[in-house]
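With one protein chain removed, the remaining protein chains of the complex are shown where they sit.
Let's look at subunit A:
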Amino acid sequence: MVRHTQQGIMRICAALLAAASILGFSGCGEAQREAAKANAKEITLWTHSAGSEAELAADYQMINAYNKSPNRKATVKLQSFPQSSYNDSIISASSAGNLPCLVDVDQPNTPYWAWANILAPISDEALLKRANELMKSAKGTWNDKIYTVGYFDATTALFARKSVLEKNGIRIASVDHPWSKSEMDEALAKLKESGQWSYPFEIGTADNKSEWYAYAYGPILQSFGGDLINRANYQTSDGKLNGTAAKDFAHWMQNLVAKGYISSKGGSDTALDFVNNKSALLYGGIWSMSTFQQYAKDYGDIVAMPLTDFGHGSVAGGGSWTVGVTSTCTNKEAAQDYLRFSLQDKYIAAMSKAGMNIPVTSGAQQLVPQFAKGGDMQVFTQISQRYAKMRPETPAYNFISTEFRKTIGDIMNGADVDSGLDKAVNHIDGNIQGADGYTKN
């Protein structure tokens, strides 16, 4: 009996030891393997594009071409993640020390990841030279250093049917002449009055878990004259997010719901709803166009217009996915060499075409018929070039985005504007102070 027990305990101990050793080894194994790979001239790229076959195909096109080129400095491998969990994967991999050499980054996150030592600034001369030829919104910068580069940019616009606008006596806005605030208010009133739609306007309010609120409603706030943060030193939102302009903006947004122009929880696929004529006016991303091209029978009738000028000029969203080198990468030279290789016009064109986004060089734009001269997507290039305003380049942006999303959501549902905005400013300022002003000690 005694012997049995002892054996039993020994066995259990052995099992525990084995389990512990597996856990232990797998913990550092990943990092070691990564280091070994880098030494063996193999680098890995993490992307958010799992599930998006067109983008994956374009990724592989570039990677295969690089891996076959005689001048390659390493072999590149691709690992893709679903977009919804991508940022979390990066952050947990970073705290575990398991990051690969190359990661793709949503452009507004670049300063945060640069501050947190996830990303290293780009240092390669040839790559920097090429980066300077790209559109401004294709670069992730912080403290005057370029950390990431991208192949395409997205933007936001108003979509409507020409026939509907004409029928209701509403002017079709152009890139040169966006609607004024009063024109917009009048248009919404007319569309509502027509009684044809229960909610004539759709601005994607259901998308309250992602970047959408800050990406799309931030420009409205900026056009009113407010901002998410004081960009003078990025230390406070006071006066910007709770000033008179911001309050006007918040009241306007609240009225959209109160007057029944929008639903505070709209449809989940706003582009498809527009195709099915569930809304008359859509404020959406450039990617809505691919839905229109695929499903709209009256595609020729749909017109894209810049966002209304609410007093301080029309503003469009800017900044999309970019790629950067991690600070733990042991072969930064090869990683940057690959980036430089991948930024050729033909690959930029392939990547942009995959998601119907704006190619970031004029050369690449000529290679995509929709964006070339006379192409039906060219209007977005103009909107982006003229009106795009980058989201605040500060590590605090991630926090600001979550706070803005919640605050505007509450306000649209009837919360008090003044106290709501003040609360958001308090939280944002508290976060910045808690992180020592997002400086590096």
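The rule we apply is simple: contacts are C-beta pairs under 8 Å (C-beta built on N, C-alpha and C of every residue); 3 or more make two chains touch, one makes a residue touch a chain; residues count from 1.
Following the convention adopted for this analysis, contacts and distances are computed from a predicted model.
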Per UniProt record, name of the chain withheld from view ["Phosphoribosylformylglycinamidine synthase subunit PurS", "Sugar ABC transporter permease", "Formate hydrogenlyase subunit 4" or "AIM24 family protein"]: "Sugar ABC transporter permease"
Sole contact to the chain not displayed, among A:L56, A:L78 or A:I91: A:I91
Residue among A:G51, A:P82 or A:G434 touching the omitted chain: A:G434
Interface with the unshown chain - residue positions in subunit A: 1-2, 5-6, 8-9, 12-13, 15-16, 88, 91, 94-95, 112-113, 115-118, 208-209, 263-265, 398-399, 402-403, 406, 409-410, 413-415, 423, 430-431, 434-436, 440-441
